[in-house]
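All protein chains of the complex are present and in place, except for one that has been dropped.
So that you can tell them apart, the chains are marked A, B and C in the order they are listed, and the count of residues begins at 1 in each.
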């Protein structure tokens, strides 16, 4: 299945891209997502995504624990928000 | 000496006047002021001035205790202020 | 102090110019004549002041706020006379580098205006005219500012 992954703010700059489309197996887990990103972008480039203060949003809701992805999900990596 | 006395808000309405000029002796006290007002306006009319929550300002400064008046002083009777 | 209405927009423009490039926060408060008090309809408000003493009382409140916070600009406009329901009564604008100072000073000035500024208000109601009294809540709010600022932010 195809899943769209978005990067914001400093992560967008660190990774040098705002968006990537991944090919994942059905019900891919958090670990599957990170593996696939590492394969696509290389381990040096994805390092900032592993930082403790980076949040993951699935379909615009923060997911702190485990999750499984479904086709068409929108995944986003968010650095700490700094507010309005 | 002549002293100008002002009445504000509800006191102005109760007494039916905004301002009265009194003829007082030099260094007239708080008691002299009330005596003179009673003579001029009658005891019924001045009764509201004796209320505990009425303040007296001499030259635009509240005077809570005793005072002596001097020629040209501006005396004002103020009901409790209700603010802006 | 003025009989005429004021313009928030004009005062805000002036404030931004006066406050300069270090200004990051502008808090404003506008008080209006409410048309209803509890179940009584109010057609207007009569605001009386003591020329000279009222100005002094307001300058004193602003000076205390300027002394307590770091402010770039403060402006208080107060109307007097007869004001219809819906009219603007009072405007406070405060500019500061930082949000907490702007909010605190604006609220402080309003709390002291309500208790220490020399004004008397009469409501013009459907059932007659009545001089209104300060509420104990107004005094509690003012007294909440007593003492030194503490390190902890406390709300209510």
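Just a few scattered comments:
In this text, contacts are C-beta pairs under 8 Å (C-beta built on N, C-alpha and C of every residue); 3 or more make two chains touch, one makes a residue touch a chain.
No experiment lies behind these values; they were computed from the predicted model shown.
Displayed chains that the missing chain touches over the full complex: A, C (touch as defined at the top).
Among C:1, C:25, C:82 or C:124, only C:25 touches the chain that is left out of the view. Screening C:2, C:35 or C:60 against the full complex identifies C:35 as the residue touching the chain left out. By the touch definition given at the top, chain A reaches the unshown chain through residues 6, 8-10, 57, 60, 76, 78-84. Listed here are the chain C residues that touch the chain not shown: 7-9, 12, 16, 21-36, 85-86, 97, 99-100, 102-104, 106-107, 110, 114, 140-141, 143-145, 149-156.
Keep this in mind: only the chains that are shown with their structure count from here on.
Distance between Cα centroids is largest for the pairing of chain C with A. The distance from the centre of chain B to the centre of chain C, with each centre set as the mean of the Cα atoms, comes to 29 Å. The geometric centre of chain A is 50 Å away from that of chain C, both derived from CA atoms.
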